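With one protein chain removed, the remaining protein chains of the complex are shown where they sit.
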Amino acid sequence: MFRKVFVVGSGMSNVGRFYERPLRDLAGEALFKAIDDASNVVPEFIVVSNMLSSQAEQENLASLVADYCGLRGTSGFKVEAACGSGGAALVAGYALISSGLANVVAVVGVEKLSERTTPEVARGLAYAADADFEIPYGISFSGLNALIMRYYMNKYNVGRDDMSAWPILMHENGYYNPYAHLKMKITAEDVVKSPIIADPIRLLDSCPMSDGAAAVILASEDVAKKYNDTPVLIAGIGNALDSTDISSRFELDSFLASRLSAERAFKMAKLSPKDVDVAELHDAYSINGVITLEDVGFAPKGMGAKLVAEGRFKPGDKPSVNPSGGLKSRGHPVGATGVYQVCEVVMQLRGDFPGVKVGGEVGLTQNIGGVGSNITTIILRR
Amino acid sequence: MRFYISAWCAYIPRYRKRNGNSLTPVLGPDEDLITMSYESCQVLRYNGYSNFKALVYLSSDRTIGVKSALLADLLKLNDIKKYDISDLYHLISLAEEIVEEGDVLVVSSDCSEAAAAVSMVLSKSKGYVEVLSSESLINSPPLLPSKVARNDFHADLYLGRLSKFLKNLLERAGVRPQEIKYVATNLKDLRYCSKILKSVGISDTSLEPSKYVKTIGYFGTSHTLLTLVRSLEISSPGDHILLLDLDDNFTCATSLILKVVEDLRPMRGCVNYLDKLLTNTSVITLQ
Partner (left out) sequence: MSFQRLWRLKDVLLDLVGIRCLDCGYTCYPPKAACPKCSSRNVEKTALGNSGRILSYTVVNVPIEGFENMSPLVIALIETSNGKVLTQLTNVKPEEVYIGMEVEATIRRSAMTLDGYVPYIVKFKPKGS
């Protein structure tokens, strides 16, 4: 293998709807926090991840963020992979260091979904699906996930209350996360009473549309200790693609890209699912969380929801899943989420996460783009 | 000039609108004349009728232009002749000519009051229903403005002419008035129609299919063909059917005498049975 890569700094902004904060300012907040965490290092590359900045009429984000933060002259670019942009940007950042092209890289994820009305944002998010063959029918992103949820619930005989266990757990954890967008506890009854977005997905199955920014500083093995006493190793990183349309998928109850990217990451890290202590999975909708539990290898096929309903994966279990509250509670600033996940796991492994602390040696994040079409799995190790 | 009807299919939307006490069939939110016609022609296609020389589209609708070409394109009938006409009078004269060269697909569709589409296949040499004779009566000016036409006086005036016209037609077909089993007509005033029939010698009971369709609604240019479909649904081999199409202004009357020559049961099994369509209890009522 090439050079090892470590995370030597992390920083997050709060997640919420910030009408008064411009995109560059959110990005700046996260980047400065991460740089401070890494002893004021000057990164050689800035990799920005984002999906819908065009709604704020702004592209060319690397230049924007670098200059705003006093880093004019640095190198960089934007990475886009729908809601999986964060993970993909981390792959890019990793490759820059591992190959020897750079020693220190900042990866900044930023998103502002409060720039436009809900139907406009919904249409923008649906661009992650297939433009020619799915959008003409008026299917929204929730609709696509709803198709998969119904198929799954029907095939494995999973009831509404079993599925509700997921968002209930998410809110239990997120309640204590100071960065989280939605801090409230919910009950099964709340879920059933919430309005239907796209049958069977209810409001309390869906993540909120959030603004937010998170950043990490990556450094090569030889310089990592200079910037942080407790650098966290990226032991494995894997990415995989699937079709944009769901009608030509091989299977409807499993994400090929989730399985493949996890296999690649585990292989590189020389670890397996049973070694993972803490995981941050991508639950844009309850069904994504449930299916990826199975695809990554934490639960047998068809048992994901049922195991959560039985009480597994809570803090203290191995693995503890989404102690940050996941996308459901912490929020989903679309292009930034992948970076949030890594920040959270890094803080868990270092012991300084301000919310629910679960600690551990090995952590895993999985960031999904589209309906399982671009997935990055990262394994971190203390 | 004789020709045959070899297949037919009626399409009535599943959607209804409340009209006083009754429910009128109306277009669904994603339907229009073309989609209704397409659906009724699809049934014909599934049953093997796809080799046509021409497509004739009968409708008085003005919102879509060149409907025959649109429909032919959707049905993938590219090398056929296409005609758009707005009344039955034209249909008969046109059909009689083209049917010499090959089968004609006739499509009629309207949505001005009630919505429906009817498609029929006309052939030269064989079919279930034979057209024994056809004729049109043109009433010369002075033309009656539409309001005046409902006047009983004018109706009476034309009664004589229509009566003679029909008697003539029956004679040419070699059919006696008592042999007419069913009358398919688009006349809204069925008492007036009774009077005409009585003067010719046709019994009142023959109006049953027209009465049936009228209770559902008034279907504009497709009304007459729809009543014909209804008559075909309840008739047996050997029955004679009189078709009478009259416009509101009494300017033109077109009439056909048809005879059912073959057992219609095979056809009934594979077309959209009007009965089934109309009595579909799970209709979707729009506001």
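For this structure, a couple of remarks:
Letters A and B mark the chains as written, and numbering starts fresh at 1 in each.
Please note the rule applied: contacts are C-beta pairs under 8 Å (C-beta built on N, C-alpha and C of every residue); 3 or more make two chains touch, one makes a residue touch a chain.
Nothing here was measured: the structure is a model prediction, and the numbers come from that model.
Summary of contacts with the chain left out: across A:D190, A:D245 or A:D317, the touching residue is A:D245.
The missing chain, though absent from the display, is touched by one residue of A:P43, A:G143 or A:P315; that residue is A:G143. Within the complete assembly, A:I135 is the residue of A:A95, A:I135, A:A188 or A:M303 that touches the hidden chain.
Contact residues of chain A toward the unshown chain are 118-120, 122-123, 126, 130, 132-140, 142-143, 146-148, 150-151, 154, 195-201, 243, 245-250, 252.
In the full complex, chain B touches the hidden chain at residues 14, 28-32, 34-35, 38-39, 42, 74, 282, 284.
The working rule: only the chains that are shown with their structure count from here on.
Centre-to-centre spacing of chain A and chain B amounts to 63 Å, using the average Cα coordinate of each chain.
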